[in-house]
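Take a look at the structure below.
All protein chains but one are shown in place.
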Amino acid sequence: MKHFGNRVEGLKIAYIGGGSRGWAWGLMSDLASCSDISGSVYLYDIDFNAAKDNEVIGNRYKKAPGVQSRWHYKAVKSMSAALTGADFVIISILPGTFDEMESDVHHPEKYGIYQPVGDTTGPGGIIRSLRTIPMFEEFARNIEKYCPKAWVINYTNPMTLCIRTLYRIFPGIKAFGCCHEVFGTQKVLAGVVKDKLGLEQEVDRSEIKVNVLAINHFTWLTSAKYRNVDIYPLYADMCEACKDTGYIGHQAPNWMERSMTSQGFNQERVKIDLFRRYGIIAAAGDRHLAEFCEGSWYLDSPQQVLDWDFRLTPVSWRKADLQKRLKRSKALLSGETPVRVNQTGEEGSHQIRAILGLCDLVTNVNMPNRGQIPNLPLDAVVETNAVFRHNEVTPVMAGNIPTSIYPLVTRIVGEQEIVNEAAAKRDLNLAFRAFCNDQLVRLPLDQARKLFDEMIENTKSYLSEYFA
Amino acid sequence: MKHFGNRVEGLKIAYIGGGSRGWAWGLMSDLASCSDISGSVYLYDIDFNAAKDNEVIGNRYKKAPGVQSRWHYKAVKSMSAALTGADFVIISILPGTFDEMESDVHHPEKYGIYQPVGDTTGPGGIIRSLRTIPMFEEFARNIEKYCPKAWVINYTNPMTLCIRTLYRIFPGIKAFGCCHEVFGTQKVLAGVVKDKLGLEQEVDRSEIKVNVLAINHFTWLTSAKYRNVDIYPLYADMCEACKDTGYIGHQAPNWMERSMTSQGFNQERVKIDLFRRYGIIAAAGDRHLAEFCEGSWYLDSPQQVLDWDFRLTPVSWRKADLQKRLKRSKALLSGETPVRVNQTGEEGSHQIRAILGLCDLVTNVNMPNRGQIPNLPLDAVVETNAVFRHNEVTPVMAGNIPTSIYPLVTRIVGEQEIVNEAAAKRDLNLAFRAFCNDQLVRLPLDQARKLFDEMIENTKSYLSEYFA
Amino acid sequence: MKHFGNRVEGLKIAYIGGGSRGWAWGLMSDLASCSDISGSVYLYDIDFNAAKDNEVIGNRYKKAPGVQSRWHYKAVKSMSAALTGADFVIISILPGTFDEMESDVHHPEKYGIYQPVGDTTGPGGIIRSLRTIPMFEEFARNIEKYCPKAWVINYTNPMTLCIRTLYRIFPGIKAFGCCHEVFGTQKVLAGVVKDKLGLEQEVDRSEIKVNVLAINHFTWLTSAKYRNVDIYPLYADMCEACKDTGYIGHQAPNWMERSMTSQGFNQERVKIDLFRRYGIIAAAGDRHLAEFCEGSWYLDSPQQVLDWDFRLTPVSWRKADLQKRLKRSKALLSGETPVRVNQTGEEGSHQIRAILGLCDLVTNVNMPNRGQIPNLPLDAVVETNAVFRHNEVTPVMAGNIPTSIYPLVTRIVGEQEIVNEAAAKRDLNLAFRAFCNDQLVRLPLDQARKLFDEMIENTKSYLSEYFA
Partner (left out) sequence: MKHFGNRVEGLKIAYIGGGSRGWAWGLMSDLASCSDISGSVYLYDIDFNAAKDNEVIGNRYKKAPGVQSRWHYKAVKSMSAALTGADFVIISILPGTFDEMESDVHHPEKYGIYQPVGDTTGPGGIIRSLRTIPMFEEFARNIEKYCPKAWVINYTNPMTLCIRTLYRIFPGIKAFGCCHEVFGTQKVLAGVVKDKLGLEQEVDRSEIKVNVLAINHFTWLTSAKYRNVDIYPLYADMCEACKDTGYIGHQAPNWMERSMTSQGFNQERVKIDLFRRYGIIAAAGDRHLAEFCEGSWYLDSPQQVLDWDFRLTPVSWRKADLQKRLKRSKALLSGETPVRVNQTGEEGSHQIRAILGLCDLVTNVNMPNRGQIPNLPLDAVVETNAVFRHNEVTPVMAGNIPTSIYPLVTRIVGEQEIVNEAAAKRDLNLAFRAFCNDQLVRLPLDQARKLFDEMIENTKSYLSEYFA
């Protein structure tokens, strides 16, 4: 790449999982909107044809109305071809297929365990981690080999353990993980601000300044401000007022939640209940938050989920959604549906610009704990704000996990640390020690083992390294 | 006090809770057995008559057969009279009465929550802590005022929070807490060693060398050795072999467990299940251990308790037992039952001797974490081995809580830290944030609050400071 | 104060040391330049007449050409009147008089010890700390009493121990310390960038992005960038090229250095030597840096100082300069010299605006170490970057002190920690333990004690609390 004053040209971005139908198109659109950076995106995917389709779609953006910057897209058949010389690496993959995810999410239902997402914690999150970690080991080794100075941005779940693995294998890596869940909560807070202050116009989420801490999908805000207004008392009022009805006053959340939510769902009732329990604002979608809590609170049965006004996302929905997106891919590919340049609200392209020294940025990222949360273990991956500047992403001192939520958070961090170690050692027995203590797995030991073994068996084609 | 070569005379011991029927008599017997120390024991109790009775009983030991050392006992009406000039302070009280304990233990049963002990964690432990901490604040203030250089040995539960409070109020205090639960587990291990090695004679628990770590009543052993024999594999074998039947091969445990245990109970089945879950030896009685775990595992119902072959200790049993001990007190007082000098197996008197420089000793104590367990919060009270030497009790580096049990342990440490802070601030709402997250309180928020409020109401005569 | 969208009116600023001739006028000018904030500045000074003069001068700014914002100035006779209701507190005092400073700086010369500044470390810095700390204890107590929620900005030296004291006395204080020394080094780097890249126009220091760490006046930069350019290799080249001649290519530094520097001085030769020794960029003026190093390196004799092309600042110069500033005060007071609105380059007013939520800012501050420099002691005051946002100043994770300078830095941090403890306990013997180990005090023990006692004696009218 080359800097020309306030412009950078000739950037090389490697996209692992570049055949994606969804994220990839958002990135294409965001990059096309950035007038001060340009270059090439190398698309690598185990499904080469999918990458090839995205190459065609990506290159269509060059001629889209409103394009600010023309990027060249190229599908490649090897990871090394994508990585060699890359300035940035984006990782956004599905570890395994939706069939494996079906086992992760639904097999535990036979034992009375219900999971709205199943990709981070709970029995599904643990098994998904076991198959994902070896993949990220390979990514880390390749990055060390082919582009050790590249910045790596991960969007894959389980976020925490993906980043943990990258740093475990290649400690010098410059990697961080991004997730939009906090943005969603900022939008909820923007809604509360507008309602409580009686403002006439919408408040943009970027005006909601928050101190973020803890771990991905179980993130908390210890301060929240809109200009000189402390949002905490406003939020407390809302929580008491809406404890039975839930809260819907805010802006539409991200596309996935939007599409998953029909009337009556997603009313922030878990978030409200957690605030009433602990006095701290939880900053993720209810479907995620519920999974990190004692199983009897929100996930005891499908009916209890309905009672709390959120919903379980069945993998069948994901499979159907994929069909829609495949259809959309075809339409984009043929040109039947024209590509459009509009910003997604994701921050990836701004982060890239800030790392290139083109702007300053403070936002939340997932990175190893070097002390930014002093009362969590060092090296565990945590989510906090960070300052982005030229070639630097520096976490701010987020402070201690507040006393009242410390037991909840450390329990999960501890679980993830076991899974990390178990995967590193390819030791399923150690992994089971986390599994049998999981907040959703409230089973006698032998039943827990039976469930674990079945879930391993169901997904074993992606776990061969554990049986070597 | 005065040192004469290898003897110390003129020791002054202050005994807070000196009217006790049980512990006090054991101490009298142990002191009478120590040939190299002598002095006076000042008995202070809010029930002065009980202390007075113990004065008489204690002084009877001077003429008991086999007495090695004659101690003078004196009941006093003020704490200051007991503490002034004391070299050692022993604290062993019942915080409140068995009526309060009845609420702690049994009121939650109305909500389906069963507690075998109810004095450390769970709803009962939390409420007991709230009423105990202000008492220990007073003790600490008085010790700072009247005998700041005295060594303070606490036997009262909740052990962790009693010690935490002493140090919070008077950071320069020289205090530690003692508990025999680890000894009981050493006896289990001694039995396992004897069985597995086919030894003919009993193995003494003092020959079982262990690395102790975590917190009182939820203590774990990361190593266990008998001479050059690593007990871990023997114990693992036993756990697999006895997973359905339990294990009874060992020596009789302490008096309270002995009296509470009829045939068929106390078969270490919780301990065995925990080892099978986590691969680490849990070192406390099953009744205690069960309370620290997810409520559905061992305490879901009275029947489940029976299925696991331990038992709930009803407060009615304690009340009946107290009647027996009162009867025994009368008999000792009248001389009908003669006092007897025999060693209890408690280590208090040896600890005193070691602190006086008369012997060296390595044993387990409860003290604030200064780093002896690096992955637990500093200042939280932890249980580890310590070296006792003249005027020093120095914890050894016990090491990190092993990964597999880290989530269990930090959850409890976190709960205790909240309760500590809540009691320090007299803030019942903060206390409730621990309560609603407790592993045994698996209730919806409003029900949890209702239970909490009722338990507070039931015991409010001991909680007046929270309503000031 | 009151927020009106993007404006804040009715701010109250308390200025302790408000009779200052120099700093105060700079602040007046900076405040007058800020169009989005207005309010009152309460001037408190032990010399009330000096404050009164500044009240008149300050109020003249309301009518100065180019004024953006009209501030009201008021001299008050009590600290409480200044502090009550204050939103911000600025502390900028001279602890004692230049007579005490004369002893600090020049008395050690009798023992062959030369100090260019003598206000932070070395024998002068230690004695100055001893008289300053009790003053800051009083400030902290008053702030806690009269305006506990105010933000406190300190400019007084010894910076580290002033901030340390504020937090020791009132742990909930919101205080930080500001110093322009890093700015000076950014200017040096801007000069290097311009020279080495052959740029035609000046580079502004705000474009030099640095990672700041260590302690005030002995601050280091572990990264330095200009856009996408890594300045480290450029600086290394300069250091080798200029090791014998020094480097003068950069912009004029701050007013004090400018006035103290005649041709031939201030050529960054200490900075260059330190880079060649340790490979890290030292970020303070040479006069400061030299004082933190082994005495034989740069300060063995007045001639050695000249050889290194910097200079000792005699207190006589400060006294003469004060006379000039008094003359200027008179001229401003009478209106003979008109007040002028121009920005000083100090960041105080921007920091205030950022804390009010009017802008975001990342800059370097002195605050207690909460882990932002993991390998320095917690609670010691360190200098790092921080993110300023509404009502928050959050240090970034600056990282470890690099191995090569760790011995130099911890030695000084250790000295400051002793002085902190000694002053807190009013224990001159403990203070002497720091003094006799100071890098500039290379004396036999008894001579060191003699010097210490004489310096105490010379300044004892400000040390009465140590003899109470």
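Some notes on this structure:
Think of it as A, B and C in the order they're written, each chain with its own count starting at 1.
Convention: a contact is a pair of C-beta atoms (placed from the backbone, for glycine too) under 8 Å apart; a residue touches a chain by one contact, two chains touch by 3 or more.
Values in this document were obtained by computation on a predicted structure and should not be read as measured data.
Displayed chains that the missing chain touches over the full complex: B, C (touch as defined at the top). Here the missing chain is touched by one residue of B:R60, B:K74 or B:K209, and it is B:K209. Of the candidate positions C:G66, C:P148 or C:P377, contact with the unshown chain belongs to C:P377. Although one chain is not drawn, its touching partners on chain C can still be listed: residues 273, 276-279, 294, 296-297, 375, 377, 403-404, 406-408, 410-415, 417-418, 421, 430, 433-434, 436-437, 439, 442, 444-445.
Listed for chain B, the residues touching the missing chain in the whole complex are 3, 8, 209, 211, 223, 225, 227-228, 230, 356-357, 360, 362, 370-372, 374, 385, 387, 389-392, 394-399.
Convention: only the chains that are shown with their structure count from here on.
Taken as a contact graph, the chains are arranged in an open line, each linked only to its neighbours along the path. Centre to centre, using the average C-alpha position, chain B and chain C are separated by 54 Å. Looking at chain A, no residue sits in touch with two or more other chains.
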